[in-house]
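A protein chain is absent from this complex, but the other protein chains hold their places.
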Amino acid sequence: MTGFLEHIGLMHFLTVGAVLFCAGIVTVLARRNAVGVLIGLELVLNAANLNLVAFDRFGPAPLRGSVFAIFVLAVAAAEAAIALAIVLNVFDSRDEIDVDEVSALKG
Amino acid sequence: MLTLALVVVLAPFGGFLLQSAFGRRLPRQGDWLTIATIGASFAASCALLAKVLGGETLDPAVVAGARFDWLRFGDVVWRVGVKVDGLTAVMLFVVTLVAFLVHVFSSAYMKGDPKYWKFFAWLQMFSTSMLVLVLADNLLVLFIGWELVGLCSYKLIGFWSEKAAPGNAARKAFITTRIGDLGMVAALMLVYAQTKSFAFEDMFRAATTGSLDSQTCTWASLGLLFAAMGKSAQFPLHVWLPDAMEGPTPVSALIHAATMVAAGVYLVGRCYPLFTDASLLVVAAVGGVTAVMAGLIALAQDDIKKVLAYSTVSQLGFMFLGLGCKAWHAALFHLTTHAFFKALMFLGSGSVIHACHHEQDMRRMGGLWRKMPITGTTFFVGVLAIAGFPFVTAGFYSKDAILAGAWHMHPALAWVGLGAAVLTAFYMFRLFAMTFLGKPKDEHVFEHAHESPLPMTLPLVVLGVLSVVAGWDLVGWHTKLLEPTAAAVTSAGSVHGHEHSEVVMTLAIVAGLFGLVAGFVLFAKTSPARVAALKRPFAALERAFARKFGFDELYRELVLRPAYTLAKILSWADAEGVDGAVNGIGRTARSASRGSGWADAKVVDGAVRGTGAAVLAGGGGLSRLQSGRFRTYVAAGVVVVATVLVVLSF
Partner (left out) sequence: MTPSLASLIPDLTPVLPGLVFWVLAGLSVVSAVAAAMAPKIVHAAFGLMAAFFGVAGLYALLGADFLSLTQVVVYVGGILVLLVFGVLLTGRAKAQLGLEKPVRVGGAVAAGTALLLGLLLAIGKSDLSRSPWLSDLPEPQGTTHAIGRALLDPEQYLLPFELVSVFLLAALVGAAYLVRRRRDAS
């Protein structure tokens, strides 16, 4: 048990990643505020990145995971910018950021 | 050669990108640009054809750079490559030539259309997709091209999407062919699971050395056949092609006559080593049935394009018949000649439709030959070619070769083919007579008819010439190009279409001539009243033909209605559905408990109202599923993923 505590392996990082991922998903599901949903998405992306970097360190191919994580970072930045622009737009036209009220996709 | 092959496929792709970005703002909305790119593609195809004639081929396993790694997961590598052999070269030539002529034709036919530039952009994308399909060196890339042509076909059939019919036809075409594609996906997985490669040469090596057992081969080839049946509109998936005639006529000529529908034949031809004797028999049977059935339906159609559409289905059936009878060479030969004369006739019908101000009903045409000499003459050449007019036309040689092959393998199917040949000659002459001969039936239409401008007649002349000379084996194009490929893909003991049998040739000549003469006598020499009298005993048959043997109705009853009912039953399970059902049952039970004389009526009434309520509630329940609240979708996804993970872990 002490070995588990003091020797840190790949599994530890994957577990933290899994917890962050699920926390992100719960945030997405449990928040009505569009900005809150975005917060959840960022957590999800961070969890994925953590896994990538961990695999990079423990895996056979150095740098691949890190480079991929950088690309994820760039995409996350773009996503946040666009999503907030949309949120502000919707807020402006409807005075509303409750994601359940914005359901134009309803069949 | 690699450079040439890349030019062939990348020129129209560049054209597509430029045309979609700038087309609207270019002078003449960019039609010259797309004609130039497809022309470049055609020139490169001709150069490739010359090289292959000179004995060169592009084998991606040998030539460096012809194949590159696309995706790599661990030890698994998926490659993309370019392969050029005799079959590819012929297909490239046919596709780029017809595409080029159709571009030229469209520049006059589509003139004034508000989406003129968009039309050319999609034509370019279609050409690109079709060339990808043909140049692919493995089944996966072929599949990508296969789906892309389906998409472009969808866009082009539904080009006039502001009207309802084209949109519906486009959806029908897309969905029907997608059903066939299931077979392709299944075949891909089957073969890949055993050979760990998508490349044709690996698959064929495995099939010939026996490391791919014959049962897998049979199932995989049947899957491929199913996909080909969808794309090439073979029975029972033929229903989409006639509807696809809602698209602009140049599209019908390019996609639904010469190239995309031939892709199914190409697929079977390309993957021939996978086909076992058992699956070949299925191929032959499907082809034979389709050839005759479509021929019969074509007899009773009055829309000029519908006749041509069913004729296409029937001719594709011929090709499948040839493939199934191991007459590989003959089938691919027929594919080529058919592309020429069917594109010719579609473009000819486009010219007629253009002249008659978008009138497509043959009953209102007639006597147009005088007004449109070039269109009429070239169309007549096309009719002779498809009817197999002996010794001169290309259609005669290719059809005869298929029948000869069938005669060797399955004589019964050869008779079926002969029957279809009679039908072909007959209905084609009927079409020709109704359109171009006799007295004009509608003065108004006739008055306004005029010969089409040069960009429309020139392609007709080129195709007319090719419809004749393609059969002559000039420069040995099909002995030099197709035969080495045929030898490579067909195992020993296959029948070469070349071994002409005197009997078959005589029979084929008789069949073709009989059909033509019968058509001539009935539709050009007999008065319409007399024809009507002669037809009367067969009225029931004619109705059956005219209703296309009721396939659309059959599918509505067998597929759509059960799916609808199933949806209703499922919605029942929804809380509100259950609620509605409970109400309905309660109401029914209450009515029933009242007993006595009028209870009967009440029960029925209650049940009816209950069902109505349930359906209403079910509709509400279903629409609730489609809530537009994306987090509901996320939650559903999370639950599914969690379940899968947990199940897989135990």
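All chains are identified by letter, namely A and B, in their written order; residue positions are counted from 1 within each chain.
Criterion: a residue touches a chain if its C-beta (ideal position, glycine included) is under 8 Å from a C-beta of that chain, and two chains touch if they have at least 3 such contacts.
Being a predicted model, the structure only gives us computed values, none of them experimental.
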| item | value |
| --- | --- |
| Chain not shown, touching residues in subunit B | 635, 638-639, 641-646, 648-650 |
| Residues in subunit A touching the chain absent from view | 2-3, 5-16, 18-27, 29-36, 38-40, 42-43, 46, 49-50, 53-54, 56-58, 62-63, 66-67, 69-71, 73-82, 84-89, 91-93, 95-98 |
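To be clear about the criterion, only the chains that are shown with their structure count from here on.
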| item | value |
| --- | --- |
| Inter-chain centre distance, subunit A versus subunit B - centres from mean C-alpha coordinates, in Å | 46 |
| List of subunit A residues in touch with subunit B within their complex | 25, 28-29, 37, 99-100, 103-107 |
| Subunit A contact footprint on subunit B (complex, rising order) | 622-623, 625-631, 634-635, 638 |
